[in-house]
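Missing here: one protein chain of the complex. Every other protein chain is in place.
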Amino acid sequence: MFNSFGNILRVTTYGESHGTAIGGVIDGFPAGVKIDLEAVQEELNRRKPGQSKIVTQRKEPDTVEFNSGIFEGVSTGTSIGFIIKNTNQKSKDYNHNTNVYRPSHADYTYDKKYGIRDYRGGGRSSARETANWVVAGALAKQLINSIDINAFTSSVGDIFMEKPYQDLDFSKTESNIVRCPDEDSAEKMITRIQEIRKAGDTIGGTITCVAKNVPVGLGEPIFNKLHAQLGSAMLSINAVKGFEFGSGFCGAKMKGSEHNDIFNADGSTKSNLSGGIQGGISNGMDIYFRVAFKPVATIMSNQQTINSEYELTEIIGKGRHDPCVVPRAVPIVEAMTALVLADFFLLNKTRNINI
Amino acid sequence: MFNSFGNILRVTTYGESHGTAIGGVIDGFPAGVKIDLEAVQEELNRRKPGQSKIVTQRKEPDTVEFNSGIFEGVSTGTSIGFIIKNTNQKSKDYNHNTNVYRPSHADYTYDKKYGIRDYRGGGRSSARETANWVVAGALAKQLINSIDINAFTSSVGDIFMEKPYQDLDFSKTESNIVRCPDEDSAEKMITRIQEIRKAGDTIGGTITCVAKNVPVGLGEPIFNKLHAQLGSAMLSINAVKGFEFGSGFCGAKMKGSEHNDIFNADGSTKSNLSGGIQGGISNGMDIYFRVAFKPVATIMSNQQTINSEYELTEIIGKGRHDPCVVPRAVPIVEAMTALVLADFFLLNKTRNINI
Amino acid sequence: MFNSFGNILRVTTYGESHGTAIGGVIDGFPAGVKIDLEAVQEELNRRKPGQSKIVTQRKEPDTVEFNSGIFEGVSTGTSIGFIIKNTNQKSKDYNHNTNVYRPSHADYTYDKKYGIRDYRGGGRSSARETANWVVAGALAKQLINSIDINAFTSSVGDIFMEKPYQDLDFSKTESNIVRCPDEDSAEKMITRIQEIRKAGDTIGGTITCVAKNVPVGLGEPIFNKLHAQLGSAMLSINAVKGFEFGSGFCGAKMKGSEHNDIFNADGSTKSNLSGGIQGGISNGMDIYFRVAFKPVATIMSNQQTINSEYELTEIIGKGRHDPCVVPRAVPIVEAMTALVLADFFLLNKTRNINI
Partner (left out) sequence: MFNSFGNILRVTTYGESHGTAIGGVIDGFPAGVKIDLEAVQEELNRRKPGQSKIVTQRKEPDTVEFNSGIFEGVSTGTSIGFIIKNTNQKSKDYNHNTNVYRPSHADYTYDKKYGIRDYRGGGRSSARETANWVVAGALAKQLINSIDINAFTSSVGDIFMEKPYQDLDFSKTESNIVRCPDEDSAEKMITRIQEIRKAGDTIGGTITCVAKNVPVGLGEPIFNKLHAQLGSAMLSINAVKGFEFGSGFCGAKMKGSEHNDIFNADGSTKSNLSGGIQGGISNGMDIYFRVAFKPVATIMSNQQTINSEYELTEIIGKGRHDPCVVPRAVPIVEAMTALVLADFFLLNKTRNINI
């Protein structure tokens, strides 16, 4: 319940950043899907630390092993177990912080909730968990491979990529290390992150995600609205502070006469302020949404804080951390999107007896 | 699954706007809670149509009846059934639209998904459904009555109430019909909605919600993060296009050195950009978030559209509709917030064997 | 969670025997099923009190009203709300027992669990609840109408109908009031129940259920095994003490060489000790199982007991109760069987990408 996501297609995960391994179980994945294991590993590689100069310099290979549910290259319909061994567990790095609460981390809340906490590297609250999601999402992508999911960095700090997504060539997203398909913006973003890193600071940003070729009819109209489940998925990602789809917060300033998406004769709409979702259900237009990430809380400056005895103390800024999570979060956003869409794709097979 | 919300405390609903009744079942509500039925009805009255000149002029009494689960004024721990009879079902009003797809409504998507649709007044996609949620939320409020939940209108179109919430007196929210506790802003908002109504148009807006006295430890750290579940709840409300908590989208522009919430010696924090939630778990600070509502899709102008035969046709602007949903959505936002917090309050009783 | 049954097709119920109404919500029922409302009422009539001389003489019409989810005679895919009003609530009948714990009833356990209890007529623990299930099951039957579900009384006390089910004509089940398709046995059973009733006592019995034309592939192989879910469904029915399918407890005495079901060339099996289920999944053969019901705990003799103050007291035998629940439980067994099969029928649409 607490470590599971999805209705029919459900991933359940475990793992602390400095335990022996992380991993999970993918349940409800249907039989008969040809599985490309290399494509899964490639998604993991997009997320892994140490891949460029603007992300954390920790080196973790993040190799996934599958233990079940795939036989002779095809999904069998049984649950898919997978494991990613932790190979870079220098937990002594963290011994100095065993009872210190890092500001804007989850140390304090875990301790209050559970009375105990694996303090090594963030434990369960580490974003390392998202490697599990990328694995599950990579399989989900293969299940719904006619849907085209593209996330990209749309802002870093106050540098915004202003072009409408329709003008972008998504094949360029991977051509630069910040994962922004507009090269001019990408360059500025990279420069900004390098400045921030040099200053020992961190910075926030946003990711935009576009899903094309989504069939009409995905999503449930009341409590599993497609956008509500996408929102829940995105807000599950570490550091996320906001989610908007279609017109989003801008839509709240608009008038109905401006905002309505007028139909074309074929059922498509002239505008798409709805963001491809009406009444919680996909309408066949592009689904697009935007996700806000706060700056990473671990910075290289010393900060005043408290420990578990409520004593004031100082936390020393050191270690290897991302100056900006956004570039590495791009594949995570795609993975969670794929999980949501694949789940609704399966669910939709049960909703109309005549189909 | 599709019409249920919550983990332990779970509400399951039914009802179309022009059927005989709407209603639902509240499951997992614990025994021993003294129930104030009048307080429930009062919450419903805050949501009901016809309550002021800036909302829809439909008259619906929206009287809730409870059928089970409450005995001699106390919850019994068994499921609570309730029903709100529909008394204003002039479905012939809608006969002209039986197969016409209203722009930016859910008509088209329902038809494509289900192959059939109760076309009277929006059917299941009508915001009438949210009356059910207000009932459930009103009970949830009574379960967690030490938590103080206050939502209010923070913008209408481009009129923003700019004061920080800490400067507001929430007791004034109900003193004006737009439900903005700042009287100057309220007046401007009301004027704006009246202009919009006169123009036969509609307008969007935002609601901010603040929860005070939330115990530390609510929320689950991975897939039931407190803010992810709040986001899912808010995005379930009709017309919602975005959700942000704490620093939200602004946080994405900030640096870590600015954004971190430094601890005081008592475990509280000097700033609260985290919005009362760290690692998905409440930290005892105020929880606050903002919800964006698009303008109502039903406008008084004629619009070009199509019907189920993919023929171009025109939809005539008439009927009684809200020029702006935000004032009536304030109690809905509170209700959904209460449901989420009460659910996590119960869930938290199971998470630490020593408590 | 507590008052819900099913995975995809899920019924959630409420209601106490002497509240204003019982009812529920059926979620996940697919769109496009033609609904015969009279057939639903007929199933309820099979369960209702007062229908013959061998069941309780209470008169309750048990009329179901549907509030949503069915439009112009067809299911719409939205949740189906229904209500059965309580019309025979002579709660003063029960006033003498407000704090007395009836032996082998749920009074004591409810009080200890919840600290409060609707003591009128059993409250939520009354078998009246099963009327809700019959409604849901009657709709499920219409969803999977090619499957033929037949339950019947197979024993009353020590009177056993010994014929193999293959020799029975199920069309005769409704031809006698005890619902045993073998007329000789039926007569003996009826006589036995009449004797028991005269003696102011009650008696147990068993129901056998046979489902024919079940498609191959229903059921999930690990924790939603078809027989595990059928067992859970049957054990949910009031007074049930045991469940066995296929060879059941007899199978535990057998050898593998006797028990194995050898295949015919078409995939059917020569014997069917498996009861139509292998590895938790239907194999296309008849599914059959047997359910044990204890004697009703309310008897017409006075019994020593205690009250909520732990004082010894006497409970007076009076009121109108069933001398044997089995005849009225036949439609309940069928209803729960239909719910399980319909749920797995829907679920199975998601399990193989090539189907």
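Note that the chains are named A, B and C in the order they appear, and that numbering of residues resets to 1 at the start of each chain.
Here is the rule we use: a residue touches a chain if its C-beta (ideal position, glycine included) is under 8 Å from a C-beta of that chain, and two chains touch if they have at least 3 such contacts.
As the structure is a computational prediction, the values presented were derived from the model and not from experiment.
Peer 1: Return the single residue from C:T20, C:S104 or C:Q194 that touches the missing chain.
Peer 2: C:S104
Peer 1: Name every residue on subunit A in touch with the hidden partner chain.
Peer 2: Given the touch definition above, subunit A has residues 1-4, 7-8, 10, 12-16, 19-25, 27-28, 31-32, 65, 67-69, 71, 74-81, 83, 113-118, 123-124 touching the missing chain.
Peer 1: Touching the missing chain, which residues of subunit B?
Peer 2: Listed in rising order, the touching residues are 8, 28, 30-33, 75, 77-79, 143, 221-222, 346-347, 349-354.
Peer 1: What does the interface between subunit C and the hidden chain look like in terms of residue numbers?
Peer 2: 1-5, 7, 13, 101, 103-106, 108-110, 112-115, 124-125, 129, 155, 157-158, 196, 201-206, 216-217, 220-225, 227-229, 231-233, 235-236, 241-249, 251-267, 269, 273-275, 278-284, 292-299, 301, 303-306, 310-312, 348, 351-352, 354-355
In the analysis below, only the chains that are shown with their structure count from here on.
Peer 1: Among the chains, which is located farthest from subunit B on the basis of C-alpha centroids?
Peer 2: C
Peer 1: What chain is most central when centres are computed from CA atoms?
Peer 2: B
Peer 1: Please compute the C-alpha centroid of subunit B, do the same for subunit C, then give the distance between them in whole Å.
Peer 2: Once rounded, the distance between the two centres reads 39 Å.
Peer 1: I'd like the Å distance between the centres of subunit A and subunit B, where a centre is the mean of that chain's Cα atoms.
Peer 2: Computed from C-alpha means, the inter-chain centre distance equals 26 Å.
Peer 1: I'd like to verify one number: the distance from the centre of subunit A to the centre of subunit C, where each centre is the average of its C-alpha atoms, in whole angstrom.
Peer 2: 46
Peer 1: Considering subunit B alone, which of its residues make contact with at least two other chains?
Peer 2: 1-4, 7, 13, 113-115, 124, in rising order.
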